[in-house]
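Notes to accompany the following structure.
Complex shown without one protein chain; remaining protein chains in place.
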Amino acid sequence: MDPAGIFATSYRQDQSLIRTRNQAIALLIFVVALFALPMVAEVRSVAVMTSMLITAVVILGLQINTGLAGQVNIGQAAFMGVGAYSTAVLASKLHLPFWLALPAGGVFAALFGLIFGLAAVRIKGFYLALTTIAAQILFHFFVLNLPQKWLGGSNGITLEPAELFGFRFETDISMYYLCLVVAMIMIAGGYGIARSRHGRIFAAVRDDDVASGMMGINVVRTKALAFLVGAFYAGIGGGLWAYYVRFVAIDQFTLIHSIWFIAMIIVGGMGSITGALIGVFVIRMAQESITSMGPALIERIPFLGGDLVFAAMNIFLGSVIAGFLIFEPRGLMHRWNIAKRSYRMWPYPY
Amino acid sequence: MIDFLNYLINGALTGLLYALIAMGFVVIYRASKVFNFAQGELVVFGGYMVWWTVIQMGMPLWIGLPVAFVSAAIFGLMIERIFFARLVGESVFSMVMVTIGLLILIRGVVLVMFGPQVRAFPMVFPIDPLIFGDILISRSMLYGGLLTIALGFGLSWFFNKTRTGLTMTAVAEDHQVAMSMGISVQRSIAFAWILGSVLSTLGAMVHLSGRSINMLSSDIGLAALPVALLAGLESLAGLLLAGVLVGVIQGLASAYLDPLVGGAIGSVFPFIIMLLMLLIRPTGMFGWKTIERV
Amino acid sequence: QVTYNIAGIADFTGPFADIMKDTTACRRGVVDWWNDEVGKSLGVTLKVKEYDSRYDVAQVASLWPGIKAELNPIAIFGLGGPDSNALQQRLPNDKIPLLLGTSGYGFAWKSDSWVFNARATYPHEAAGFYAWYQKKMGGAPLKVGVISSEVSPAYVDIHKGVERFAKDNPQILEVVETIYTEAQPTDLTQQVNRLLRKGATVIQVFNNTASVVATRRALQSLGKSNIPMVVSAHNGLLSSGKALGDLNQMEGSYEVYGMAIPTEDPTTARAFFEKLRTQYKTQANFTSPCMMGLAMSLLTVRSVEHVVKAKGPAGVTGADVRAALQTNAFPSEQTFGVLPNIKFSNEAPFPTSGLAVNIGTIEKGKYKLAGENAPVPNVNKW
Amino acid sequence: MELPVLELNNVEVLYSEVILAVKGITARVPKGQCVTLLGANGAGKSTTLKAISNLIRTEDGRVTAGSITFDGTNITGANPVDVVRQGLVHVMEGRKVLRHMTVEQNLVVGGHMGSGREAKERLDEVYSRIKRLAALRDRTAGYLSGGEQQLLVIGRALMSQPKLVMIDEPSLGLAPLMVEEVYGLLSDLKASGLTLLIVEQNTRVALELADYGYVMESGRIVLEGPSSQLKSNEDVREFYLGLTVEGERKSFRDMKHYRRRKRWLG
Partner (left out) sequence: MSDLPKGKHAEIVLSASHLLLKFGGIVALNDVSIDVRDDELLAVIGPNGAGKSSLMNCLSGFYRPKAGEIRLGEHSIRGMGTHEVAARGLARTFQGTHIFSGMTVIENLMVGRHLHMRTNLIQSFCHFGPAVREEVAHREAVEEIIEFLEIESIRHTPVGSLGYGLRKRVDLGRALAQDPKILLMDEPMAGMNTEEKEDLARFILDVREAKHIPIVLVEHDMGVVMDLADRVAVLDFGRKIAEGTPKEIQVDPAVLKAYLGEGVA
């Protein structure tokens, strides 16, 4: 939304994301800051940021699938797992280079997601949401029980660092840059999809799938597409993760992870790409500050003991999520929009 | 043959246990339209209440159990008071999402209150099984199963036939409409959580009798999920059939297929049955059909 | 006095939270003791800082770079699968060794490792038990029923390893069937009955305490309490007995691992623990989880000792510690009998030669040592 | 005018903290009478009703100023449940039946407040008043035709024995015969002493039934008076009844573009 007094003078302008010079400058500064981060921040922040960037990619997919297209998905971690496994298998067994293995992981995840996309055609609402839990169960089962040679079974798969033009991404900082670049591409793409014809039909199907059909939207295809895109993002995130940890195993992609993913889009706000990023940032920050506060707390008050301190942290995190929902059910993005709107109207109260 | 019968009967009883746990989901859904992701956590909390009264405080069963049930009910009420009271009037979706927060929160509460140790769960039902020839039936499962059947029909009657039950069903249809009729959505939600809590405690009692409890016991919530969906989220009596179906198929699969494939294929069966059924009937066997009019 | 840091990874809120308290307390105790009685004279102090990983790979992966930057540790105390999963690949770059009190896994069985398990794998330990028990029972091949689970890949790894060992050694044992349960099993009577009808004379439960309890109850309800079970360190007799109500219920069952058995008997390990408790205020129970804590930390401090003795208190690095772990032998006396004689090789992240296990049991309601230093037969990779 | 049962005093309503939908309206509904609220789309009629029943809070709205008094008590911002308990029922726009429940279940739920026996009596009463419903009692409400649903929601409101019923657009989407039937029912109810507040687009029938009318435009009341007076008001005739100055019905084909521009305000 523009500040008062500024109007778009062409449709192109009206549709663009960055509409004032100030906004462009702010964005530029932000991007530069992201690139400069490893030079100024301590290693821990860089590592946290790396995991945030990877999560952000996964969450963007979830936001497109759940927030935008309205198909609640509690199996995003499984989709991410499929991506991670595919990338790992392709990289370690078929020796595909990074730049091929990563998108290929996304494609495989997308295909897996497609299955649930097709289910979404008939199954709706809670039923669909809960059906996606099956993705989690099936993923787990198949990885463990398919021949060990294929997916590593209980052994997991190790892989070599990503390599691009002869450069090996081994250090934390190089990995950060790799994730940053991939994440920026995916984020830009997310914005692109969200405001294009595809994003619109996603939202249309979310709001009213019957009416959408009568507008000429192929609802079946659209839902499948939403899952496809969502899972593709998850797969890319999974692939990055595989290169980051260089070991994939089944217990990295569990139901609890999926639930945290949902929590992130709730806190950020459903349906907004920016909201998804905010959600990742806020939840990860909360988690990270808690895990880093813990040891300090134990040192100060030793008699509490690690078991109590860290358990209490769970209560805190749960309350943060519940609190968000109670006081701002539409997420932080909504709050932000209200703030922007009143800023536009200022000094009039409404 | 005898093996087969054994698997059949015990599968059915396990299925009824799932149905009992799933009843927690359905009751909360049926009275508030909220799908409770923290159902497994309610089971754990209820279970710990039983542990606390009977083992920790050393109360005899006939005092300990009622005290545990009352505490669970109070816990359910507290959840409503703290988390849902303020949300009345907001979208149902937010309420459902709150239960995700609750899931994480209750885990923390359980950890802090009861610790992470595996604790002995009281022997609520005698441990010696009933033996009919070669057929062996665990008492806790049998009594639990009977209780589940009674509850299934009883609650079904309550929600479909009594005025209070119908009033709550109205809340599950549409919060705003219910409010416009002067129905207290808040009270209905409170009732839902109290009942859900108590049923979960009952479920914990049957599930854990004589065994052990720790926070991982919440996994039963996940196992019960396919039963709830198979029956349809609005159907209580339907749970019984769905439970037996899932239990029997799972039992047979893990008896005959697990050794064959060398993996726990039995545990994915419920989800596969559920998926197939939902593809045929998108709202489960007995759930409300979506009414779509343009 | 030079201070070096050790990163302590713990699971306070995840699935192994139940055993964490004893483990972390005991490994702290060792460090306190060592600082006081050894380090002081060597001019070195060690410091442990603990982090909660929730037994979650993602958490470890995102925690670690920060820990590394913050502490610059010379060693890591870990507790199992997720730590080695998340760090295995990067430790060679970071040059910091990770020490675990748990057994190793098939999937980590690789050469040139920076991860060190104080014990061989779970299947090794099981094999040691079966060889010992078979001899005790008269030499006929054992019939073993396995209760396992697919909830964690680690459990799968264990039963796969045992199945492989059985296949390679039919004269020692046959696995009649592997039963898969949930993390908190429902009634197991039916399944256990099936194992018994297939002739099982021992039941192995290496997954978790809840499964031990459920299996035991199934045996009791079948009136077959005399069938022994064998369990491992992380779901040992003491904790399982406690979860069953009292120790009597585990009468006749066994636990096995390549560490001392934490019995009441006046062993050297016991004496050492008592010293920690009285002199160093270690608040823990003398249990197998504690033993795991002792094991990993004793190996660590002894390695540091080797390094400092060789190159002086200054400039100790993680690489030095790893080198010391790999080159030195650790005789049992150095670990106060907590561990048998240990010698790491480059082939595996755990000791592979001269392995021996200890076996604990409950006899007349008393927790006792049943077999000492039982040799572990050769176990092939699975 | 008689003693008002319902009184609105300078009520303002705000949605989402930004949209001021009702900008200070003052109105009264006398006991036993029928009052109608007319106005263009988006004038704020439904919002006004929702503000009275306070269902507005389910839509992120709130009353920011003014007071609403019902039967002597201030019900501004009261819990909707208490509002109904005091005898004020709001029949919402769009025939909101409980779709998966049967007609009878809908009615039973409507009468959830009194004792079981009372509910039974009232059920019989509703069935005898609205004969059509009795025949439909076991049908699923979601599959009824529009008119039947409208009768059902009115019947359901009667189950709580209200003193005042607010009905939002009862004739919406109804065929002429059905409109007559619904309004026949409403005038019956009025005759039996029930106070009614009706929001309506179908100005002709509404003014036929009502004693008094308010006309809203952009959140304000722009015109009010006894219905006979309103019926003869020139603007009402033109814009709401669609009559020419001579009192004939204009043809929709003859509308001239510029005439549509006329508005009372803004």
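Should a chain be cited, it is by its letter among A, B, C and D, assigned in written order, with residues numbered from 1 in that chain.
Here, contacts are C-beta pairs under 8 Å (C-beta built on N, C-alpha and C of every residue); 3 or more make two chains touch, one makes a residue touch a chain.
Since this is a predicted model, take the numbers as computed values, not measurements.
**Q** According to the contact rule at the top, which chains on display are touched by the left-out chain?
**A** If we consider the entire complex, the absent chain touches A, B, D.
**Q** Looking at D:209, D:222 or D:241, which residue reaches the missing chain?
**A** Checking each option in D:209, D:222 or D:241, the one touching the absent chain turns out to be D:241.
**Q** Of D:5, D:25 or D:38, which residue touches the hidden chain?
**A** That would be D:38, which touches the missing chain.
**Q** Have a look at A:146, A:164, A:214 or A:296 and name the one touching the chain we're not showing.
**A** Residue touching the chain left out of view: A:214.
**Q** May I ask which residue of D:33, D:54, D:76 or D:203 touches the chain that does not appear here?
**A** D:203
**Q** Over the whole complex, note the residues of subunit B touching the chain we left out.
**A** Residues in contact with the chain left out: 293-294.
**Q** Using the touch rule from the top, list residues of subunit D that touch the missing partner.
**A** So the residues of subunit D touching the missing chain come out as 15-16, 19, 38-43, 46, 93-94, 143-148, 169, 172-178, 180, 201, 203, 239-242, 249-255, 257, 260.
**Q** May I ask you to list the residues on subunit A that touch the chain which is not drawn?
**A** Contact residues on subunit A toward the absent chain are 10-12, 14-15, 188-189, 191-193, 195-201, 203-204, 206-208, 210-219, 225, 229, 271.
Just so we're on the same page, only the chains that are shown with their structure count from here on.
**Q** When the contacting C-beta pairs are counted for B-D and for A-C, which pair yields the higher total?
**A** A-C
**Q** Farthest from subunit A by Cα centre, which chain is it? Let me know.
**A** When every chain centre is compared against subunit A, the largest gap points to D.
**Q** Just the number, please: Cα centre separation of subunit B and subunit C in whole Å.
**A** Centre-to-centre distance between subunit B and subunit C: 36 Å.
**Q** Mind pulling the residue numbers of subunit A that touch at least two other chains?
**A** 141, 144-145, 307, 311, 313-314
**Q** Which parts of subunit D, given as residue numbers and ranges, touch two or more other chains?
**A** There are none in subunit D.
**Q** Subunit B touches which residues of subunit A in the complex?
**A** 119, 122-124, 126-127, 129-131, 133-134, 137-138, 141, 144-145, 210-211, 214, 255, 259, 262-263, 266, 307-308, 311-327, 329-330
**Q** Spell out the residues on subunit D that touch subunit B in their complex, using ranges where they run on.
**A** 53, 55, 57-58, 80-81, 83-85, 89-92, 96, 98-101, 105, 108-113, 116, 119, 140, 142-143, 156-157, 160
**Q** Touching residues of subunit C toward subunit A in the complex: what are they?
**A** 10, 12-13, 17, 20-21, 24, 49-52, 56-59, 61-70, 81-82, 85-86, 88-90, 93, 106-107, 150, 152-154, 156-157, 160
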